[in-house]
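I am attaching a structure below and will ask some questions about it afterwards.
The other protein chains are all here in position, but one chain of the complex has been omitted.
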Amino acid sequence: MSNQRYGAGIWHFATYVDRYATDGYGEPRTILDAIDLAGQVRDLSVVDLNYPFFGGDFSNEQVGAALAKAELDVIGITPEIYTRAFAKGSFTNPDPGVRRLTHELVTAAAGVVRHFGADYVKLWPGQDGWDYPFQVDHGTLWKASLDGVGALASENPDLKFVIEYKPREPRVHMSFDSVSRTLLGIERIGLPNVGILLDFGHALFGGESPADSAQLAIDYGRLFGMDVNDNLRGWDDDMIAGTVHPIELFEFFYTLRRNNWEGVWQLDQFPFREDSVAAADLAIDFLKATERALDKLDVAGVVEAQSRHDSVTALRLVQQALFTSY
Amino acid sequence: MSNQRYGAGIWHFATYVDRYATDGYGEPRTILDAIDLAGQVRDLSVVDLNYPFFGGDFSNEQVGAALAKAELDVIGITPEIYTRAFAKGSFTNPDPGVRRLTHELVTAAAGVVRHFGADYVKLWPGQDGWDYPFQVDHGTLWKASLDGVGALASENPDLKFVIEYKPREPRVHMSFDSVSRTLLGIERIGLPNVGILLDFGHALFGGESPADSAQLAIDYGRLFGMDVNDNLRGWDDDMIAGTVHPIELFEFFYTLRRNNWEGVWQLDQFPFREDSVAAADLAIDFLKATERALDKLDVAGVVEAQSRHDSVTALRLVQQALFTSY
Amino acid sequence: MSNQRYGAGIWHFATYVDRYATDGYGEPRTILDAIDLAGQVRDLSVVDLNYPFFGGDFSNEQVGAALAKAELDVIGITPEIYTRAFAKGSFTNPDPGVRRLTHELVTAAAGVVRHFGADYVKLWPGQDGWDYPFQVDHGTLWKASLDGVGALASENPDLKFVIEYKPREPRVHMSFDSVSRTLLGIERIGLPNVGILLDFGHALFGGESPADSAQLAIDYGRLFGMDVNDNLRGWDDDMIAGTVHPIELFEFFYTLRRNNWEGVWQLDQFPFREDSVAAADLAIDFLKATERALDKLDVAGVVEAQSRHDSVTALRLVQQALFTSY
Partner (left out) sequence: MSNQRYGAGIWHFATYVDRYATDGYGEPRTILDAIDLAGQVRDLSVVDLNYPFFGGDFSNEQVGAALAKAELDVIGITPEIYTRAFAKGSFTNPDPGVRRLTHELVTAAAGVVRHFGADYVKLWPGQDGWDYPFQVDHGTLWKASLDGVGALASENPDLKFVIEYKPREPRVHMSFDSVSRTLLGIERIGLPNVGILLDFGHALFGGESPADSAQLAIDYGRLFGMDVNDNLRGWDDDMIAGTVHPIELFEFFYTLRRNNWEGVWQLDQFPFREDSVAAADLAIDFLKATERALDKLDVAGVVEAQSRHDSVTALRLVQQALFTSY
């Protein structure tokens, strides 16, 4: 029997707005509502929480009580450094006051990580970047990104900070845009407690092979976390994992297992129009099928085929395992 | 001196939310605020208004007074058939009650068109489509799109209805996804008062050449309106016109002039982080430069080069005109 | 037991050149060599032949003998209207002499169709289109496309002509770029013997859902043929079918079956670096798995879920069938 733990970003259980449906894709929910829904997913053990807690002025204790009732632990805290105040950037904002605000909000989030005994502060600086040619001085922008993260990691050596890169959105170009750029930055920062949260869909969106991205981050000792979803490679659709790219998802998990990477398998899905519990259950049931397929896979055969770059042989073994394991 | 009239969607002067900055990229504005800002743009003559009017319960008369003060006319009305009630579709919603609601809202918008003496009802059914493989029966969905538009056009023969196609967003795939699909649908509907509102950026995003799309719609007698903006071809970024693709923008206007198409040149921009008046002024100043470049262009030379598919000669003539006209 | 017939373009068994490996990805093969290899694929019944026959000056009889030995029939003939003489277009070439040459070559191909009792002449006018803004007059170009195809279909009413559309390559933009554009053109031509050869990968590459494209072509009575392969949606990679998008491939076949479309399932793969027989066997074995999955699928359940646009329920049924059928 599998001991694999599953997790989800708590926003999976929120409702959403976008620039068209400004009244939202459903009634607003508080973080307590969302935790309650998360608790209804069959196999969920941990959640990543936005901070500040959304939907009301809730204390750590109130959130903790909801989590206890839902039998959920906290894996990470995601400070919301991408809301209105940060529209022109968090770490890279041209206004030093906003850069200070970023520092303070992340520092507060670090406190919440300690409170819940979570694994990391998750940094997703989605507003750091640019929209237009000639809008920014690129050297200055990148330096500000590294200075901002570096200061926090340096001040909080007891905690891990994970950077979740993405090619773009909401900015037309995001500073931490790829696994390689993020690793370059992390190496430049030079601290042991900064790593990557690898989002499977962001890697696909960026033209990466998620398995290759995972291997690279592991080889640098920087794969601190991961989450999965799916998309059509042209946008961060945050669709249900396994519904478009099951084979590359399988290769991603294959790579983690080959490297004995043993963290939580998390979901980062945005079920705009779906029942959020059903969407999580569908994803996790598919992840469990991939676990069974990994157990069944002729790994020695795959390794031998890869030694000759023989895709046909490798893929036949993969199909034999994956398409018989649901 | 140019007699070209310029217009803009009134949402150009609103503020926006997205799934991350849920508190918005600025203080909310009412449609009256937006009209006031639109009036500050140097060369704006007409606007396209969302309906219901946003930000308050305003009467046609209140809106009309604001327009008069800003010296703006109305070119079209855009019923908001893409908000929460329509999350799973407007014309194609699986719930017949929502399809009726769509019909009623568009019918009300038709009344507003008559009130303001505008040119058309603009249909942008952005929630009509699908997200996942196997989510919908494709034949049923497309038929519902055509039935819905056809019924409205048939009941309101005194008005024009324009369909604004787009490849995707907010759905992962939108039913009216391209110029050709939309023309196919319009021909099937078979009514004279249904046409296309061609968005330059949507054509680019869809892998079309906007000039070719315009020519095709004109050849079917269906180019009822247009608007411009810019993007990186991978998403509907709604950036300021002329900032990324000035040459294809120039070819688009060249095609309109060659066909003696004489409508309004409109803006459909979303200046999330920019001053909206300055963003409109920058775009219109560039459009005026393209007008001057069109006057200066050696059209006979371009036509001759095109008769041989000689891109080098044609582009040299284009560069000589466009890069000397600001 | 399945009666499904399988086919392949004979170029699947050729070797290839590209702009870098100008000496080719293997020793050149004649069409006779390729037919011999095609005969080694376990479940292949028919092939589509390039014309002129490549690799030598072979007669219909020589080719027929090779086909007989390989136990293969001919489904279609593909005239090579995309080689050097046609670099600036076949039907749309600015030189009327080249347009005549196109007509003559396709007419000759029609004779070969009759000789072999094949189903159709396949038109893939891959050089018809443009590369640069301002290169062509778009109205003239499109008219030439339709005039060229229309003349051939009119002169050969006993034969079917199928157009295989693709967004681009080798031109930066191809005239017959999408299912909708091609249907628009076919309707304008107005002859019963012109239809579509739908390539699954071209639809994916063009941002279409192949299942939706198939439904649309069927609804117009124009789906005359199809072939499959796979890609990463950003280029016509012609990879082995089922290796990237198995779920959308399954939806494509589901749509064909729901419409009682009973043609050949063909492969259009370019195994640049793979053993071509093994690549075909891998694809066909996967197609057979999808056939079994179609037999097993709870179609009534899918239909019911689709009536509510319920992707989660539909996809669970799909996963239960597809991921247990290899």
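Read from first to last, the chains carry the letters A, B and C; within each, the first residue is number 1.
Convention: a contact is a pair of C-beta atoms (placed from the backbone, for glycine too) under 8 Å apart; a residue touches a chain by one contact, two chains touch by 3 or more.
Remember, it's a predicted structure, so these values are computed and weren't measured experimentally.
Student: Just name the one of B:R5, B:K143 or B:R233 that touches the chain not displayed here.
Tutor: Of these options, the touching residue for the absent chain is B:R233.
Student: Please pick, from A:Y25, A:F53, A:F86 or A:W142, the residue that touches the omitted chain in the full complex.
Tutor: Checking the options A:Y25, A:F53, A:F86 or A:W142, the one contacting the hidden chain is A:W142.
Student: Of the listed residues B:L123, B:V264 or B:A279, which contacts the missing chain in the full complex?
Tutor: B:A279
Student: If I consider the whole complex, including the chain that's not displayed, which of A:E104, A:E187, A:E262 or A:D295 touches that chain?
Tutor: Only one listed residue reaches the unshown chain, and that is A:E187.
Student: From the list C:P79, C:G126 or C:G150, pick the residue that touches the absent chain.
Tutor: C:G126
Student: Please output the residues of chain B touching the missing chain, sorted low to high.
Tutor: Chain B touches the missing chain through residues 207, 232-234, 240, 242-248, 273-275, 278-279, 282, 285-286, 289, 309, 311-313, 315-316, 319-320, 322-326.
Student: Which parts of chain C are in contact with the chain that was left out?
Tutor: Where chain C meets the chain not shown: residues 16-26, 82-84, 86-88, 126-127, 131-133, 168-170, 172, 232, 234-235, 237, 239-240, 243-244, 270, 272-273.
Student: Spell out, residue by residue, where the missing chain touches chain A.
Tutor: 88-89, 94, 130-140, 142, 167-168, 173, 177-178, 180-181, 183-184, 187, 206-209, 211-212, 215-216, 219, 247-248, 250-251, 254-255, 302-303, 305-311, 314-315, 318
In the analysis below, only the chains that are shown with their structure count from here on.
Student: So which stretches of chain B touch two or more other chains?
Tutor: Touching at least two other chains: 88, 131-133, 168.
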